[in-house]
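One protein chain omitted, others in place.
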Amino acid sequence: MKTLILGGVRSGKSALAEQLAAGGALPVVVVATARMPTDADDEMARRIAHHRARRPAAWVTVEEPLAVAAALAQHARPDVCVVVECLTLWLSNVLLERPLDARREIENLAAQVAQTPGELLLVSNEVGQGIMPDNALARRFADLSGHLHRELAARCERVLLCVAGLPQVLKGNRDAALA
Amino acid sequence: MKTLILGGVRSGKSALAEQLAAGGALPVVVVATARMPTDADDEMARRIAHHRARRPAAWVTVEEPLAVAAALAQHARPDVCVVVECLTLWLSNVLLERPLDARREIENLAAQVAQTPGELLLVSNEVGQGIMPDNALARRFADLSGHLHRELAARCERVLLCVAGLPQVLKGNRDAALA
Partner (left out) sequence: MKTLILGGVRSGKSALAEQLAAGGALPVVVVATARMPTDADDEMARRIAHHRARRPAAWVTVEEPLAVAAALAQHARPDVCVVVECLTLWLSNVLLERPLDARREIENLAAQVAQTPGELLLVSNEVGQGIMPDNALARRFADLSGHLHRELAARCERVLLCVAGLPQVLKGNRDAALA
């Protein structure tokens, strides 16, 4: 089954993805989109370390800031559970490095997700429900993020939204147990 | 029936409104609140063109950046479906042009909605669930937007929230089919 997990900042979406992955019987591959900063004291370095420390030792972590579709093609199998954390960082990486290709990258990823076998857990931040900042890049990011989420939600059997650590079922069986 | 459709940026709220309008048997009037910019290459011009291209040719589009209540009074009929896209732009226009009257304009619109016959689909952005920007105008906008949504939600039989293209029923029959 393919699951898209959305949520705000620190809403419990990564913890939920990892809980769902751990609750299944399949081996787990984590596709991590965060770039490890060179300065290990950095805020982002602490976040990455925090996320890593939480994951079971048997899980394989693949760092892939940009080529997430290729990573899915390489690692997804009918008997593997792939967790992608998180697509907001991926989209931000895409916008910084390939700004003109962002829309095509989203289509590519959505097409790859559609044909991905096995268990797939995609984690992304909801960023579109606040006041829009007064700069064109942030508006473009919010637009693309909304587009990405719609494309992925249409191709996933289940969509969950975390608020205060509580997953709400936006699509799929509302009565199924969540890990 | 009167329906308020809320959602974040690119969450599918306009597409849902147009789908619901197209799914009914009534002729459709779209009250469009966006001002067409003079520079046709502009970001907003592209958005407006994108929205227009999507709508059936038989629909009538009325451009009304400010006097939306008057447009409802003029165009709404028991045998017409009126779509208003979108009230966030309307509120922004009101704040720019009639800042001291914003609250009264909201009351006027809510009163007009209460007595509007026929099918009515009101589209607006949820903007209040992010970090508040550090400027008084943005805070006032978020305040007024929250006030507007509460006033309209109280006068509509159905309120939907779009997330990732998936409409959630906040008010009304949760089991009714959405177009």
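Labels for the chains are A and B, by order of writing; each one numbers its residues from 1.
As a working rule, a contact is a pair of C-beta atoms (placed from the backbone, for glycine too) under 8 Å apart; a residue touches a chain by one contact, two chains touch by 3 or more.
From a predicted model like this one, the values you see are computed outputs, not experimental measurements.
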Looking at B:A49, B:L96 or B:A154, which residue reaches the missing chain?
-> B:A154
Touching the left-out chain: which of B:A70, B:L96, B:A114 or B:M132?
-> B:M132
Positions on chain A contacted by the hidden chain, ascending = 7-12, 43, 126-133, 138, 141-142, 163-166, 168
Listed in rising order, the chain B residues that touch the chain left out are 4, 6, 8, 126-134, 136, 139, 142-143, 145-147, 149-150, 152-154, 159, 161, 170-171
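The rule we apply is simple: only the chains that are shown with their structure count from here on.
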For chain A and chain B, let me know how many angstrom lie between their CA-based centres, rounded off.
-> 31
